[in-house]
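Only a single protein chain was left out; the remaining protein chains are all shown in position.
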Amino acid sequence: MSAIPLHPLTPNSNLARLPRRTGGVQSFPNAEPAWIRWSLIAVSLAFLASFLFVPLTAVFWEAFRKGAAVYWASFQDPDARSAIRLTLLTAMIAVPLNLVFGVAAAWAIAKFDFPGKSVLITLIDLPFAVSPVVSGLIYVLLFGAQGWWGPWLAAHNIRIIFATPGIVLATIFVTFPFVARELIPLMQSQGTEEEQAAIVLGANGWQTFFRVTLPNIRWGLLYGVILCNARAMGEFGAVSVVSGHVRGLTNTMPLHIEILYNEYQFAAAFAVASLLAMLALITLAAKTAVTWKSRGPLEDHANHNSTGDAHEH
Amino acid sequence: MGTTLPVHAEKEITLLNVSYDPTRELYQEFNAAFAKHWLEKTGQKVAINQSHGGSSKQARSVIDGLEADVVTLALAYDVDAIHEKAGLLPKDWQKRLPQNSSPYISTVAFLVRKGNPKKIKDWDDLVKPGISVISPNPKTSGVARWNYLAAWGYALRKHGNDEAKAKDFVTRFYKNVPVLDSGARGATTTFIERGIGDVLVNWENEILLAGKKEGAARFDIVVPSISILTEPTVSLVDKVANRRGTRAVAQAYLEYLYSEEGQEIAARNYYRPRLESAAVKYARQFPKIDLFTIDEVFGGWQKAQKTHFNDGGIFDQIYIK
Partner (left out) sequence: MRFFAPKNNVLPGFRLAMGFTLFYLSLIVLIPVAAIFIKTAAAGWSQFWQTATSPRVVASYRLSFGVSALAALANGVFGLLAAWVLVRYEFIGKRMVDALVDLPFALPTAVAGISLTTVYAETGWIGQWLKPLGVKVAFTPLGVLVALTFIGLPFVVRTVQPVLQDLDREVEDAAASLGANRWQTFYRVIFPALWPAALTGATLAFARAVGEYGSVIFISGNMPMRTEITPLLIVTKLEQYDYAGATAIAVVMLVASFSLLLLINLLQWWSAHRGT
């Protein structure tokens, strides 16, 4: 999530482009002995297994424990469908807005110098570190019936919280930094030479952006969007505060899972959870594809740090 | 930006019932029955939307603008809060419907593991060393407050109204609680699914329901010698219903809870009915138990809340020494 390239120690050092990720261990005289290598692999896999694989497997295990019929039935429920619809709608509004913002912010921050940059970057990062509970609370303070604008909104019959707009707002807040913080370090590392050249050659600003900048940042952009989307669909804490939990109307998928869980419908709860987990897995697969792709054609492009940056969070 | 998702057709009236956690099954059944009744009586279609959660959280949502036509909450204190903080209903709301606006009642009972291996019979057994008691967090859960007050009331009666002894009793009670779940349902899940604790203290209706769902094979129900009469309360949210033009149907909805059918539905979902005929019909389901009320022992919810549960109250003193 850093806004400044995280590997400043070897800035643009292309000497480092020695064989990597190619099982290169054996080709180096100073590699660790095999037993150290394997114990390190074992320890880190054990760590990742107990924290990642086992809980993930548990989700699917519990989902299918009562059989595939119960699993599919969980999605036939109208409340489940409306939760899925609301979740998709929310993501469809929140993600594009944050996408536009991310590009604008990255353009301003990465391509220009101005005082107070660190503070601005920190403010953009802020929603990421704010407790989800607090993110929900702030919208209640603003739009709640007892909040700043509550009476005015009520008088004009406009509903924000406990309705779709509030859920969308909370989601936008929570996913606010994702695209921006993916793009800022990437665009910083790319510098401004190509754009300047385009301008000097007579292109206007938009042409420069679409023909020069965008192709350079597309993978980072896509990666940011993927993560932003995953978070938008999965957010629980903040949305829970502003949703009102009206079934069929203001429940998102994570809230629906909580409801099912509270109704002792564990299999159904985990079934919907598995849908979100599946989404997470697809997201990760897409992300891997993106990083893999960006490693290919862009490798010889002006920027050599894109692979690294695409990995950053 | 101004409206919720248009899910329902225009002709249909919709009501929103904002309720607490364990009433999910009750209102699922009751809503269908009322919709049928209302259609037969007036020819009007009504759809009732439900929202469930911790009682205080739900009350707060209504205060902050969740447009509930009716609230059906775990305790009168939370409905009072809607009057105090938002003025959405009148101060004397509890006098508007029969029996303190409490159409069904319940109490606090125990669920133990099959065969009652720890020999838990009454409140005294819960404070013995080495007993693990599951009871939710009084700060966030309605029933947890009833649990606390039931234990306190028991100790008062046993020790001749000695407040210090009661405080000591409740302190020992919470020493035996390893997990403070945020709500009634969480506590039940902890006890049943996670296998934690020797005894679950919870709503009687919740315990009877869990006993049924999980099969009598794994658990036994234990009824203490005395307990508290818990009165979940219902009220119209006047300002919302007036604005939405739903007052008549909302009022009828609540009144229907007192009807024979409403009372039977409550009884079927393990709430003790108020109506004599339903009480007789389902008598086998509800063990006889000596019940005291919050008004008798604690002087009402406002006082009980202030003394025991507010920040710095006796519950906090138990944990902060």
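Order as written gives the chain letters A and B; numbering starts at 1 within each chain.
To be clear about the criterion, a residue touches a chain if its C-beta (ideal position, glycine included) is under 8 Å from a C-beta of that chain, and two chains touch if they have at least 3 such contacts.
None of the values given here were measured: they were computed from a predicted structure.
Visitor: Identify the visible chains that the left-out chain touches across the whole complex.
Guide: Touched by the chain not displayed, across the whole complex: A, B.
Visitor: Touching the hidden chain in the complete assembly: which of A:V54, A:A68, A:L88 or A:L214 does that?
Guide: With A:V54, A:A68, A:L88 or A:L214 as choices, the missing chain is touched by A:V54.
Visitor: Which of these touches the unseen chain: A:A68, A:L88, A:L123 or A:L214?
Guide: A:L123
Visitor: Could you list which residues of chain B touch the chain missing from the display?
Guide: 54, 56-57, 60, 63, 81, 85, 137, 139-140, 177-182, 190, 193-196, 309-311, 316, 319-320
Visitor: At which residues does chain A meet the chain that is not included here?
Guide: Counting over the whole complex, chain A touches the hidden chain at residues 1-11, 13, 15-16, 18, 20-21, 23, 25, 28-30, 32, 37, 40-41, 43-45, 47-48, 50-56, 58-59, 62, 97, 100-101, 104-105, 107-109, 111-115, 118-134, 137-139, 141-142, 146-148, 169, 172-173, 176, 192, 195-196, 199-200, 204-205, 208-209, 227, 230-231, 233-237, 240, 253-254, 257-258, 261, 269-270, 273, 276-277, 279-281, 283-285, 287-288, 305, 307-309, 311-313.
Note that only the chains that are shown with their structure count from here on.
Visitor: Which bits of chain B are touching chain A when the two form their complex?
Guide: It is residues 1-5, 7, 16, 21, 24-25, 49-53, 61, 63-67, 85-86, 183, 185-186, 189, 193, 210, 213 of chain B that touch chain A.
Visitor: Residue numbers of chain A touching chain B in their complex, please.
Guide: Touching chain B from chain A are residues 82, 85-86, 89, 140, 143-147, 150, 154, 157-165, 244-250, 259, 261-264, 266.
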